[in-house]
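Submitted below is the structure of interest, expressed as structure tokens.
Note that this complex is displayed minus one protein chain, with the remaining chains in position.
The chains carry the letters A and B, assigned in the order they are written, with residues numbered from 1 in each.
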Amino acid sequence: MELVAYAAFFLTMAMTYAIISLGLNVQWGQTGLFNVGIAGFVGLGAYVSAALTTPDAAERIGGFGLPIAVGWLAAVVAGGVLALGVGLLTLRMRSDYLAITTFGIAVALQLVFQNVESLTGGAFGMAFIPRPFAGLQGQAFAFNMVNLALTAAVVGAVYLLLEHLLRSPWGRALRAVREDEIAAQALGKNPVLLRLQAFALGGAIMALAGAVQAHFIGFIAPGNYLPMMTFQVWAMLIVGGSGNNRGAILGAVLVWAIWALSGALISEIFPAGQQARAASLQIVVIGVMLCVILLWRPQGILPEVRSVSRHLGRRTKDT
Amino acid sequence: MNPQAIIDGLVSGSTIGLGAIGLTLTYSILRFANFTHGDFLAWGAYLTLTVAGVLGGLAAGLGAPVYPFSFGWGLPLAILGGVVLTVALALGLDRILFGRLRARGADTIIIVMASFGASMALRSLLEFIFTAKPAYFTKALQIAKPLGLGMRATPDQLLVIGLTLVLVLALHLVVTHSATGRAMRAVSENPGLAGVYGIDVGKVVRVTWIIGAGMACIAGVMAGLLVQIRPYMGFDLLLPLFAAAILGGIGSIPGAMLGGLIIGLVEAFAVQIVGAEWRAAISFVILVLVLMLRPQGIFGQRGA
Partner (left out) sequence: MTALVLDDLRAGYDRDLPIVKGVSFTVTKGEAVCILGPNGAGKSTMIKAVAGLVPCFGGRVQLDGREITGLPSHELVRKGMGFVPQTENIFTRLSILENLQIAAQLLPRQDRARRIEAMLAMFPDLSSRPRELAGALSGGQRQMLAAARALLNEPQVLMLDEPSAGLSPKLVGQVFDTLRRISDTGVTLLLVEQNVRAALGLTDRALVLVDGQLAHDGPTVDLHDGKLLGELFLGHRAAETRA
């Protein structure tokens, strides 16, 4: 029974990562935008939703006790708006400027989470975030199961939405811009506008994931949103197969499993004093894995259907 | 406003500028934003520390501080070793990772992503080997000497500023006046044409890594000498490095240095107003302002 409860917990966490990974797939897989600040977008969603839904607390502003759904919605809006701002600033420029700027966004937001105590609770973070189906909390099994079902349902909804968009004229235009910007432009598509829309959509989905995760765990702190998270999500999408939504979900479950198992292994093998140190080996392994996949199987486990991404193969050249 | 901020800003700005030189060179010649560059600073500091430890074991006298500095002859010797090892690290990484992706014709952004993955791995490897506990080049304490106008500086700090200026001037002369520098500028404009002109682009790439990683190592040692050595020191410097390189104009060595000094000075003054806990956000604000107002930077040659 305990094992099943743990499995449910594990899968729920994996599902929250799958949402982030789907959001990244819109930005990277479909559009080719490199976001190095995923943790910032996820954290923003978590904090916005938490500030709106937690009960009133004396030590900080916020705590409106609003329904969870309102929190999630606000997270989506906040993530979308932030992505829109970043996109407006950088999408006209070289692709790596977006990378550098998103990296900076994550650093800056991390500082906000850490330092604006009156809003975020500072280093201690925010607790008492209302959990869905809190009435069931007494029955661990049922509680875990309904939460897993809810999170999986969010993944399913995001997946269906994205698949629908992918097949829509908008999705086709997006891929056209990614494959051949000049040709797409000649057909009357506005590449900057399309990229901006995709980046905002991806940012909104990431923030939603942050809110879902925060409400599942019930507690957030700045330490949850370190660059490590960005890095894990990248590994998830690249392993699973960028451009493929099912690959994004599969990669999330797989990399999260590798992460959890290697963590368990480390706590078995290494003495308590050495565990923090050994944990850094986990990151080394994921970092090497990311590089190895980029070198030898850039398309990931489930490659993109339809067309091969321009980013992964040879550049097309004129004769 | 405390005038001491000028000294503090110049000192940290020197480190940032020296580090940003490698970043701006790899950006303009290899054409990608290298996220591992910050980790070259950290590895440079730890490798130098290791060499210094070995040297100290061989000859104890090398560790004794040389007046008026806080360190002995061992450190300059160790830096030589550290530079060689950091360069080897950068060349090795280029051979097994970046070079292969380039040869395959991978898109720039894939190489940026690989550098991001490698950066995580390198940093965590440092943490595994040396633990997260800060390390120091010297235990000696230095008294800051008054310079007038309410400013004080330690001899180490003045040495850092002076050494940086000498290095930057030398590098600038090499790039503007030597055959190697001409070849570097040529490759940065058009690598394909460089081959047609008879330039060995592979050699220019290696020279770029040698200069970039060498400067990164020295910058890392300076940061370690003035503050402390931590596995995350390079990561924490990454945003200031990028901001300095972009502010100065990608590809410009004087630009990177000037950008570094500006970032260092603005940080030092801004911290007095907004508090030290916001230090890391200051270079982000500068970066955003540059991208909004002058994306090609101070010495930028073309719109990015």
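In the analysis below, a contact is a pair of C-beta atoms (placed from the backbone, for glycine too) under 8 Å apart; a residue touches a chain by one contact, two chains touch by 3 or more.
Please read all numbers here as calculations on a predicted model, not as lab measurements.
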item: Selected from B:L91, B:L159, B:A186 or B:V271 as touching the chain missing from the view; value: B:A186
item: Those residues of chain B which, in the complete complex, touch the missing chain; value: 179, 182-183, 185-186, 189-190, 192-201, 301
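Heads up, the rule we're going with is that only the chains that are shown with their structure count from here on.
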item: Of all residues in chain A, those that touch chain B in their complex; value: 32, 34, 36, 89-90, 93-97, 99-101, 103-105, 107-108, 111, 114-115, 227-228, 231, 234-235, 238, 276-278, 280-284, 286-288, 290-291, 294-295, 298, 310-315
item: Interface residues, chain B side, partner chain A - complex; value: 27, 32-33, 35, 97, 100-101, 104-110, 112-114, 116-125, 127-128, 131-132, 235, 238-239, 242-243, 246, 275, 277-278, 280-281, 283-285, 287-288, 291-292, 295, 304
